[in-house]
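For reference, the structure discussed in these notes is given below.
Just one protein chain is left out here, and the rest sit where they should.
To keep things simple, chains are lettered A, B and C as they appear, and every chain counts its residues starting from 1.
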Amino acid sequence: MKSSFVKRLTLAASLMLIGGSAAAQVKIAYIDPLSGPFANVGDGGLKGFKEAAEILVNQKGGIMGQKLEFVGFDNKGSPQESQIQLKAAIDQGFRFITQGNGSGAAHSLIDAVNKWNARNPDKTVLFFNYAAVDPTLTNEKCSFWHFRFDANTDMKMEAITSFMENDKKIKKVFIIGQDYAHGHQVARAAKEMLARKRKDIKIVGEDLHPIGRVKDFAPYVAKIKASGADTVITGNWGNDLSLLVKAAKDAGLKTRFFTYYAGGLGTPQAMGASGENQVLQLTEWHMNVPTKSTEKFALDFNKKYPGLYFYYLRVNTMTEMVAKAMNTAKSTDPKAVALALEDMRFPAENGEVWMRKSDHQLMQPLFISVFSKQDGKTVKHDSEGTGYGWKTLASISQRDSQLPTSCIMERP
Amino acid sequence: MEFVVISLLNGITYGLLLFMLSSGLTLIFSMMGILNFAHASFYMLGAYFAYQISTWVGFWPGLLVAPLLVGAVGAAVERYGLRRAHRFGHVAELLFTFGLAFLVEEIVHLIWGKVAVDYRIPLELDGTLFTLFDTSFPIYKGFMMLVSVGMLVALYMLLTRTRIGLIIQAALTKPDMVEALGHNVPRIFMLVFGGGTALAGLAGVIGGNAFVTEPGMAAAVGSIVFVVVVVGGLGSLTGAFVASLLIGCIQTFSVAMTLSITDVFALIGVALPEGSQVARLTITQLAPVLPYVLMVAILIFRPRGLMGARES
Amino acid sequence: MNAPAIRISGLRKNFGASEIIRGVDLDIHRGERHAIIGPNGAGKSTLFHLISARLPVTAGAIELKGENVVGLKPFEIARRGLSRSFQITNIFHNLSVFENLRCAVLWSLGYRYSFWQRLAGLKDARQRAEAVMEDIGLTRRRDTPAGILSYAEQRALEIGITIASGADVILLDEPTAGMSNTETEEAVAMIRRVTEGKTLVMVEHDMGVVFGLADRISVLVYGEIIATDAPAAIRCNAAVQEAYLGTSVNHHE
Partner (left out) sequence: MSSIFSRGRLLLWGACLVVAIALPLVFKSGFMLSLLCQIGIMVVFALSYNMLLGQTGLLSFGHAVYYGLGAFITMHTLNLIGKDGSPLVVALLPLVGGLAGMLAGVVLGYVTTKKAGTTFAMISLGIGELVAACALMFPGFFGGEGGVSGNRVIAKQAFLGFTWGPQVEMYGLIVAWAFLATVAMFALTQTPLGRMANAVRDNPERAEFVGYDTQRVRYLMLILSGLFAGIAGGLTALNYEIVTAETLNAHTSGVVLLMTFVGGIGFFYGPIIGAILISVMQIVIGGMTHAWLLYFGLFFLFMVLMAPGGIASVITVQHKLWQAGLLGRMLPHYLATALPVLVLLAGLVGLIEMGYALLAGEGVGAGDTATKVMGMQLQLNAPEPWAAALATAALGLLLTRWIGGRTRVAWNAALAALHGDKA
C-alpha cells in the first residue's frame, strides 16, 4: 500500500516537472476553474488569454524575443485548492499568476501571494486579477503584488448612476440582488450614489434573495410591480439573472434592468427574447463598440472555438499591458514588472486606460448598452447567436468612473 | 388584494410543480424504501430530453416522449444498478443514487455543455392568458397547472381503479404486504421506479422551459423536494400534495412580506437588540430557506410529518 | 415490596378497528415462572410488546413492581429491571458473541454512555459477559460475529442478551421455537438454570416446555385471559380444554 502510494506521488511530481521544464518563455499561471460547474467560464478565459498572447504579443515580437505563454491550473473553483495550485505553479517556476472567477479565490490568492513574498523575498510572485470585482481588493486589502484589470463593483455603480443621473424619466428604483457580499455591495453602492446624485429618485424597494436557490422569481416580480418601480438595479448573474428577466416578461413587467453581467457566458442565450429592450448592461466593451482590430479578433475567436463567444476585452488589454511592462522594464522580475505597470497609460481598444499607482486599479472607459434586435447597423453583431445584440446607449470615460481609494499600500 | 391573488396563483403553480416531483419520490420511497437522491436528476433529464426532441420535431411530441424516455432510463437504472445495490442495504442504495446524481450532472455537462440551453416555450403557449389587475398571467403557467392537475387525476385513477394501483396502495401503508401477495416484486419495483422517474421527467419537460434548462437545475430543486417529502410525511401522497402547495405558497407569500425579524418578534412581544445582523433580516430575505426552517419545526413538533402514517 | 412483579389491569390494544387485546387482567408474582399459552393469533406476542413498551397501550394499566410503566420508553422499562427476548432473533449481527453480551451488561453495571473508560479495563463487564457466555454454552464461539452463528446458537445468544443485564423480571417470547428435540431439552435446562430466583414470563407453544417449566399458566384466547392457574389445574380446566388444549395438547408442534 505504502509503496504504491509513493509511486503515485512520484508520478504526480514528475508530471508537474515535465510541465515545468519547457523552453525559455515567459509563463503566466492561469488559476481558475477548469472542471466542475464553472469550467466553461474558466475555460473560455484561458482560451482568450492563449489567443491574446499568440496574436497580440508573440506575433509582434514577443517579450524581449521570448514567447508569452499562459498555462492552466485547475483550482476547481475553491479558495483552498487555489492555494495548492499556487504552490504547484511556484514549484514549476512560475512568477506570475492570473485569476478572475470568484472573489473568494482572489482573496485567498492575494493573501497567499503576500505571505509568500514576505517569506521568500528572492522568489516573489505577481498576481494579475482580470475579473474579481470585490472593491476591498483595491481598498482595505490592496497589495503591491496585485493588479486589477477590471472595474470594481463600486466603479461600475458609479458609471451606472452617472447614466441614471441624466435620465430624468427615472423616478422610482427597485434594487434586487443575491444575498451575499457582491449583492450587498451593489445595493449599498446604488443607494449611496443615487442619494448623492439624484435626491428625487425614490428607492421603492430592496430585496435580497439567497444565491442560486430561487426557482421562480414570479413573487419577486409581483413585488417589483406592486412597488411601481420604473427601473431595477441588480447585481445578479447566471441563472438568478436569466430567471428574473424571464419572470418579468411573463408577468408583463415593463421596467428597465440595469445589470453587471447580462452579456456574460450563457446569459444572453438563457434570456433570449425576454430581455429585449429591457435589459441594460455595463461593460468595458461589447461586440458593437467600434474598435481598430478587436472586432476581427473576436470573430476569428468565435470561429475558432464554436460554442465560445469572445467576451473579455480586458483579457487582451491585460496581456498587452503586461507585455509592454516587461518590455519597458527589460526584465521579467515581478517587482520590476510591477513598478513598470504602475501609472502606465495605455491605448487600449476601448480607449485610453490608466493603471493607478495608489491602489493598482485599472481605470478604463465603460459602456452602457441595451439588449436589442440585431439590425446590421448599430447592432451589427448579435450575442451568442440569439439574434439580439448590445446597442450602446452611453459611454463613460475612464475619468468619470474613478473613485477615491482607501488603500494604504505596503511597498517593498 | 391584487397582490394576494397573484401570489396565490404563483404559489399554486410552483406547488403543483413541486408535487409532480415529490409524488414520484414518495411512490418510490413508499414501495421500495429507497430515498432516490437522484430524483431531481431525472427531472433535469426530462428537461434536456424535451429540449433535444423539441429541436428535432417540436415541443408537443417531446411532452409525451421525453417522460417515457426518462422512465425507461429510470427502469434501466433500477434493473442494472439499484437491484444490485439493494443487496447491500439501504445505505448502499442511497449512496448509489447519490453517485448517480453526480454522474448524471457530469454527463449532461458533457453532452449539452455547462451553460443553459435554449429550450423555449412553444409559440402557441407564449402569451397572456388573462390580465388580472394589470398583471398578466401567462398561458404557459395555466398550461403547467393543467398538466399537473391532469397528472394528479391520472395518478389518482391509477391508484384507485387498477390492479397494480391497488397493490401499490397496499404497499404504501403496509410495505410487507406486497411480498405476501405473491406478486413479481422485482418487476413491480422496476415499474414503480420507472413510473416515479417518468413523473419527474414530466415535471422537467414543463418546468425546463418555464424556468431555465441548465446543469445546475437538479441541484437547485433536489433538496427542496426532500423537504416536501419530510414535511408531508414519509409515504403519504396526500401529505406530499399538501406540503407541496404549502411550501409553494409559503415561498411566494413570504417574498411579499416586508417585515423584519425584529418586527416578527415585536409581534409576540419580544424586543430584539437593535442593529444585529439577525435583527435586520427581512422575511423576504429568508423566503427560500423558510422550507428548511419549516422542516426543522415539523421534526421537532410532529416527527411523522403532516400526514405521515409511519414513524420512520 | 409486596407488589407483584407485574400487575396488568384492564389492558386493551386496538390496531385500527380490530381489538387484539380485550381487557386483560393478570398478576405475576415475584419469583414465579409463568407461561402464557394460547392459539395462534390470540395476542400473546402483542401482550409482551405492550408490557415491554414496544407497542403503545390503547387503554389500561401495567405496573412493574408496583410502579406504573405505561407511557415509558422501552429503555426506561429495561432500566427498571425488565428484560425480554424476541420470537424473531434480534441480536447485534456484526458484533462478536462476546461483544453482544458485553453490550447487554454495560447499562446495568452503570457505565451508561461513558467515553472516558476503556472497555478492556472494565473487569466486571468482562466477567459478567464471560459468565453468561459460559451459561449459554457459547464460550468457544466468543469471537465469532453473531450474524454467522447457527440458528440454535443465535437463539441461545438471544436469551443470553436477555438475562445478561441481570434484570429480575424476564420475558421470553417462544425461546425454543424452531429447535430440534435435543436442542429444546438443552434450552429448557439452560433457561431453568439462568432464571433461578428471577421472575420469568414466557410465551411458548411447546407444551412439554410449558408444563415442565411453569409454576403457573395463563391461557390467552382472542385477547382475553380465560384461565390462570397451576399446570395441573389448567390441564383439567374445562374451558381451556374446550378452547385450546383439547385439540392440540397431544400433538402440538
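In this section, contacts are C-beta pairs under 8 Å (C-beta built on N, C-alpha and C of every residue); 3 or more make two chains touch, one makes a residue touch a chain.
Please read these numbers as outputs of a predicted model, since none were measured by experiment.
Seen in the complete assembly, the chain not on display touches A, B, C.
Check C:Ile91, C:Leu138, C:Val169 or C:Leu200 against the missing chain and you find that the one touching it is C:Ile91.
Considering C:Asp25, C:Glu99, C:Glu183 or C:Asp229, the position touching the chain not shown turns out to be C:Glu99 (whole complex).
In the complete complex, the residue from B:Tyr140, B:Phe226 or B:Phe241 that touches the missing chain is B:Phe226.
For chain C, the residues touching the absent chain in the complete assembly are 52, 54, 73-75, 78-79, 83-84, 86, 90-95, 99, 102-104, 106-108, 111-120, 122, 144, 148, 161, 164-165. Counting over the whole complex, chain B has residues 29, 33, 35, 81, 84-85, 88, 90-92, 94-96, 98-100, 102-103, 106-107, 109-111, 113-114, 219, 223, 226-227, 229-230, 234, 277-278, 281, 285, 288-289, 292-293, 295-296, 299-300, 303, 312 touching the chain that is not drawn.
Contact residues of chain A toward the unshown chain are 1-2, 5-6, 8-9, 11-13, 15-16, 34-36, 39-40, 42-44, 46-47, 72, 74, 76-80, 83-84, 87-88, 90-91, 102-104, 106-108, 111-112, 115, 119, 134, 136-137, 141, 178-182, 184, 208, 210-211, 213, 304-308.
In this text, only the chains that are shown with their structure count from here on.
Taken as a contact graph, the chains fit none of the simple arrangements: neither line, ring, star nor complete graph.
Ranking all chains by how far their C-alpha centres lie from the centre of chain B, first place goes to C. Summarising the inter-chain contacts, the pair of chains with the most C-beta pairs in contact is A-B. Comparing chain C-alpha centroids with the centroid of the full set of protein C-alpha atoms picks out B as the closest.
Taking each chain's centre as the mean of its C-alpha atoms, chain B lies 46 Å from chain C.
Centroids built from CA atoms put chain C at 73 Å from chain A. One finds 36 Å separating the Cα centroids of chain A and chain B. Of all residues in chain A, none touches 2 or more other chains. Shown for chain B are the residues in touch with two or more other chains, of which there are none.
The part of chain A that touches chain B in the complex is made up of residues 37-40, 179, 207-210, 212-216, 218-220, 222-223, 225-226, 239, 242-243, 246, 250-252, 265-266, 269-270, 272, 307, 386. Note for the complex: chain B touches chain A at residues 2-3, 6-7, 10-11, 13-14, 109, 113-118, 120, 128, 131, 134-138, 140-141, 211-212, 214-216, 220-221, 224, 251-253, 255-256, 282, 284-285, 287-289.
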